[in-house]
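Up next is chain A:
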Amino acid sequence: MAEVVLEDLSFRYPGAAADTLAGLNLTVMRGEAHALLGSSGSGKTTLLNLLSGLLPAQHGRILFDGQDVSQVAPWQRGVTQVFQFPVLYEAMSVAANLAFVMRDIPDKQRSERVAEIAGKLGIDSVLDRRPAGLTLVQKQLAAIAKALVRPGVSLVLLDEPLTAAEPEHKWQLRQTLKSLQQELGATMIYVTHDQTEALTFADRVSVLHQGVILQTATPQALVEKPVHEHVGYFVGTPGMNLLEGIIREGGCWVDGIRLAAIHAADGPCKVGFRPEWARIEQRSNNVVDKATNTLPVVIRGTRTLTTSRGQSLGLAVARLGESEVVTRQTLTGLETGAGWLSIDPERILCFRDGWRLTDHA
Partner candidate 1 sequence: MHDNRAWFGVLPVLLIVSFSAVIPLITVVNYSVQDIFDVDTRLFVGLDWYRETLRDPRFLDALLRQAGFSILILGIEIPLGILVARALPTEGRRVGLILVLMAIPLLIPWNVVGTIWQLFARPDIGLLGSFVNGLGVEFNFTANRLDAWITLLMMDVWHWTSLVALLTFSGLSSIPSAYYQAATMDGASRWQVFRHVELPRLKSVLMIAVLLRLMDSFMIYTEPFVLTGGGPGNSTTFLSQYLTTMAVGQFDLGPAAAFSVLYFLVVLLLCWLFYTSMTTNAEEQ
Partner candidate 2 sequence: MNWMAWTLPTALFFVAVASALLVMIVWELRSPTLTRRGFLPMATTRGDRFFIALLASAFAHIAWLAVSDGPVLIASGLSLMGGFVLMRWG
């Protein structure tokens, strides 16, 4: 397993007007489970093909353990891949599929290795069968086994490998994959548009948007300290609330109310906060001012997600001028009408031109 480094990697398809990938820099540590999160068209697949060598690097370098592999052929890079749908040699048994990628290894070692990996993935019982007779999940497990079985693999790529799995199997499959990753110490890059999959699988996640990596961080950091509006929006369900605000006098203001302190140049900004960092309360109409960081809103409705101890918990939706605000909170007693929105001042983030203003007070 190798450490994977991208240095200023760019790619443009012949005849295309713009770069599909523009100046990527990324270090994936040895044995790390890394996820690439992005919507379709963000350049995920192109990056995968560059890593595996199926596309030639045009600009920038790819290093495996410090060695430049940009010009190395795919089969010499030691990269394996699991695809969206199970890709296996259909005329061979599962065991033969696994053995095929270890052609240059002595027979005995090879069969031991096949048995070991198959055991871990729970497909030992279907080793002698051909892929055609297996369920979709079994086939995908076999494809995963095929990617992991080869010794000396430097990098395992996973391209939305759970797309084909039924929802109730996804939890189990991801657990299996994750524990195997830890056990083998494999360097893995997992590509997906599903944030749950990315965040739950990976040690660190890179958010890819329009060919640029916006942020690479741990799941926690992505949630709490997104460096870009889009990361805030993309990560979390629902995504981050963003309000039009202004920075002046060392604080950020929305609708004439000061919400939090910030050291940044004066000017317009976006004020971001996650649904779980804010609360909406009912307001009796005659009360005007409540506190410095509280905004008057119109409660539009609630969506219960769960109930516990007689209380319903879920999302409250409110309107603030032109924008809509969603909070995640206790909903009991909340009705449509006038309300207060209070946001944890410690967690408020400000963005300008998309990027977060970092210098908090």
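For anyone wondering why these and not others, all candidates are chains of the complex that A comes from, given by their letters.
Here, contacts are C-beta pairs under 8 Å (C-beta built on N, C-alpha and C of every residue); 3 or more make two chains touch, one makes a residue touch a chain; residues count from 1.
No experiment lies behind these values; they were computed from the predicted model shown.
**Student:** Pick the one that touches chain A in this complex: which of 1 or 2 is it?
**Tutor:** In this complex, the candidate that touches chain A is number 1.
**Student:** Residue numbers of chain A touching candidate 1 in their complex, please.
**Tutor:** Listed in rising order, the residues of chain A that touch candidate 1 are 49, 52-54, 74-77, 79-81, 83-85, 87, 89-92, 100-101, 132.
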